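I'd like to ask some things about the structure below.
Let's turn to chain A:
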Amino acid sequence: MPATTDPPALTAPELRELYRLMAATRALDTAAVAWQRQGAIPGFAPQLGQEAAQVGSGFVVDRRRDFAFPTYRELGVARAMGVDMVGYMATHKALWHGGLYDPAQSRFAPVQAVVAGSVLHAVGWAHGQTLAGHDGVALSYFGDGASSQGDVHEAMNFAGVLRAPVVFFVQNNGWAISVPTERQVAGGSVAARAAGYGIVSERVDGNDVVAVVEATRRAFAQARSGGGPVLIEAMTYRRGPHSTSDDPGRYRSLEDERRDAGTDPLERLAQQLLRTGAADQAFLEEARSAAAADAEQVRTKLAALGPRPGREMFEFVYQEPTGALKSQAAAWRVESEHV
Partner candidate 1 sequence: MSETTIAAPGRTGADPEPAAPRQLSMQQALNLALADILATDPAAVVLGEDVGTLGGVFRVTDGLQGRFGAARVFDTPLAESGILGMSVGLAMAGFHPLPEVQFDGFAYPAVNQIVCQIGRMNYRSRGTLPMPITLRVPSFGGIRAPEHHGESLEALFAHVPGLKVVSPSTPEEAYHLLRYAAARPDPVIFMEPKSRYWQKGEVSTGRRGADGDLGSRVARPGKHVTLIAWGAMVARCLQVAELAAEDGIEVEVLDLRWLKPLDAEGLAASVRRTRRAVVVHEAPLTSGLGAEVAALVTERCFDTLRAPVERVTGFDVPYPSGDLEDEYIPNIDRILFGIQRVLEYRRG
Partner candidate 2 sequence: MAELSFPLPDLGEGLIEATVLEWLVEPGEQVERNQPLVEVETTKSAVELPSPQAGKVLRTYGVPGAKVSVGEPLIVFEVADDAAGIVGTVPRDEAPKRRVRLTAVPDED
Partner candidate 3 sequence: MNARHQGTRPEHLVEGSRQELAFQVHEPDAAALERPVLLLHGFASSSRLNWSDAGWLSALADAGRRVVTVDLPGHGSSPAPDELDEYSPSRIRAELLQLLADVGVRPYRAEDPASGVDLIGYSLGARLAWEFGGAQPQLVHRMVLGGPASHDPLADFDLAAAQQFLADGTPIADRSTQELLRMAQLVPGNNMFALMSMVQAIKAEPFTPTEAVPKMPLLLVAGEQDELASTMPELARLSGRADVVWIPGRTHADVVTSRAFKKAAIAFLAS
């Protein structure tokens, strides 16, 4: 990294807050898998094991001026940024593709199902900050699988050329559904590619939340001060399946998982808190039970959310709906509206 002064070390309250957020993410993630098994939601893409990478990076976002561009597996980022979790989980309940939270107000773009689809959006939004003379930073999420997409090349090249204030946050979780990183990423490192675009990059231990926060803070400081884009490759591990419909047993063994997953990031932070005296066992227990209560509350509210009225199919296609669409909506109302 260039000569930006290292941000101050994380304080004990900050470390405790990170633990609360990671615990809440873990609890909700685990709960959501269970809900799917119970038939409460049709599907879910768990982020189990990526709590440090997600919470640690989302924790740095300044919601007054920055904007995050997620994929479909950024529960921890959303939680850290204070996105309404019921609205977030609504996408997994198949209520609305982009979720039911307000992306503009949350500074968290709609859930994006196209792999690498939003990376260019982050660059465009970031360049908009430059054009408008603002100091916002775009935080773009993608993974080792998405790094194979041409749009990621275009985005990094545009960002490099325009010196756009964007932080590319790559969660290298080892697996793109069934294909391991070594058969996905030529050269073995997404971060190494950044140099080719004149973009500063850093590889961090994505299971170490402190390392993730510090790297992300450095990256934001550089991008915000006009130093251009930064890429962070957080090395982590997708401990769960790609989605609740996936069967990892077909492509990796339990032995592989035990060997490759490394230390559980939540456990790692817990040990650190205890070791440094930043928190005691009672705090950890209280945080975990609060997280469980949180998840339960989300479940209750999500269960209470019925399907969106069918008319919304028509309402949000355009700001100025076409006559044809209005007449289709009218026909639908007459012929098949489910009351």
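In the analysis below, a contact is a pair of C-beta atoms (placed from the backbone, for glycine too) under 8 Å apart; a residue touches a chain by one contact, two chains touch by 3 or more; residues count from 1.
Selection criteria: all candidates are chains of the complex that A comes from, given by their letters.
None of the values given here were measured: they were computed from a predicted structure.
When the candidates 1, 2 or 3 are screened for touch with chain A in this complex, the one that qualifies is 1.
Of all residues in chain A, those touching candidate 1 in their complex are 67, 69, 96-98, 100, 102-105, 109-110, 114, 117-129, 131-134, 138, 150-151, 154-155, 157-158, 161, 312, 315-320, 322-325.
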